[in-house]
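Only a single protein chain was left out; the remaining protein chains are all shown in position.
This part shows chain A:
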Amino acid sequence: MSEIKVSGLHKSFGKVHVLRGLDFEVQKGEGVILLGANGCGKSTLMRSICGLTPTDQGEILIQDQSLQKASRRKVMAMRNKVGVVFQKFNLVGNLSVFQNVLYGALGSSRWGLLGCMGPFASQEKREKVMACLERVSLADKADRKAEELSGGQQQRVAIARMLMQEPEIVLADEPIASLDPKSGQEVMELLWDVVQEQGLTVICTLHQLDIALQYGERFIGMKAGQVDIDARKGAITKAELEGLYRGQVRVDAPENWKGVSELQTSAA
């Protein structure tokens, strides 16, 4: 049984064919780094896996259950198993850090929002929020407004929210792309520690190849809406990964478009 299975996945936005037949499987506990140039369809793939973007063709199985065939209610239950860390953190800016982490429990809360609001949440949940914040070393910031925190801190709050959700799968969509190198490294370190502690399955998109090679156990490289590379750690070099950024990489490029590097060589 695989945790995530993507088969024959297609998605178009208008005339732009973004996902052009993707197939791959991710096993439980695997740490996958998804690589690819801007505009190659990474984010669309990530959004499809957590059910935020509906797909046109093909199937995504999360723990052997089809996301495409599931009812609305079922999709909600499946999303609850998948924690997402976004590039832009996506905290509710004018609410407290505490409240934002508490929102992680929304999917499993029987009373919906009412059970996840600061004043009404159970003592057990409140303590759990503090434990999650403790894990990301931000317990002292619990009553601050989320938007007052620095980027790196906000992303750590987002990780605490993901912990609160108790997911089995984690999707991290360029979690460090909006951060400076130092806080990026810290956040990545924290994210990977947390994921490994709990034995979670993770797919993480990244742009920094060095960081990717440092953390990833397996690399899936996308190029123009298709899987171009799928290799384990040790079986691939940085030079091979760099190839993902050359030639026709984007999904919105016209048919006869030549990559920048090819234009340069032909001009020389």
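Note that a residue touches a chain if its C-beta (ideal position, glycine included) is under 8 Å from a C-beta of that chain, and two chains touch if they have at least 3 such contacts; residues count from 1.
Simple rule for what comes next: contacts and distances are computed from a predicted model.
K.L.:
UniProt names the one chain left off this complex as which of "Peptidase M75 superfamily protein", "Phosphonate transport system permease protein", "Hydrogenase formation protein HypD" or "NAD(P)H-dependent oxidoreductase"?
P.N.:
"Phosphonate transport system permease protein"
K.L.:
Out of A:Met76, A:Ala177 or A:Ala235, point to the residue that touches the absent chain in the complete complex.
P.N.:
A:Met76
K.L.:
Mind listing the chain A residues that contact the chain we can't see here?
P.N.:
Chain A touches the missing chain through residues 50-52, 76-84, 86, 88-95, 103-108, 112-113, 116, 158, 161, 165.
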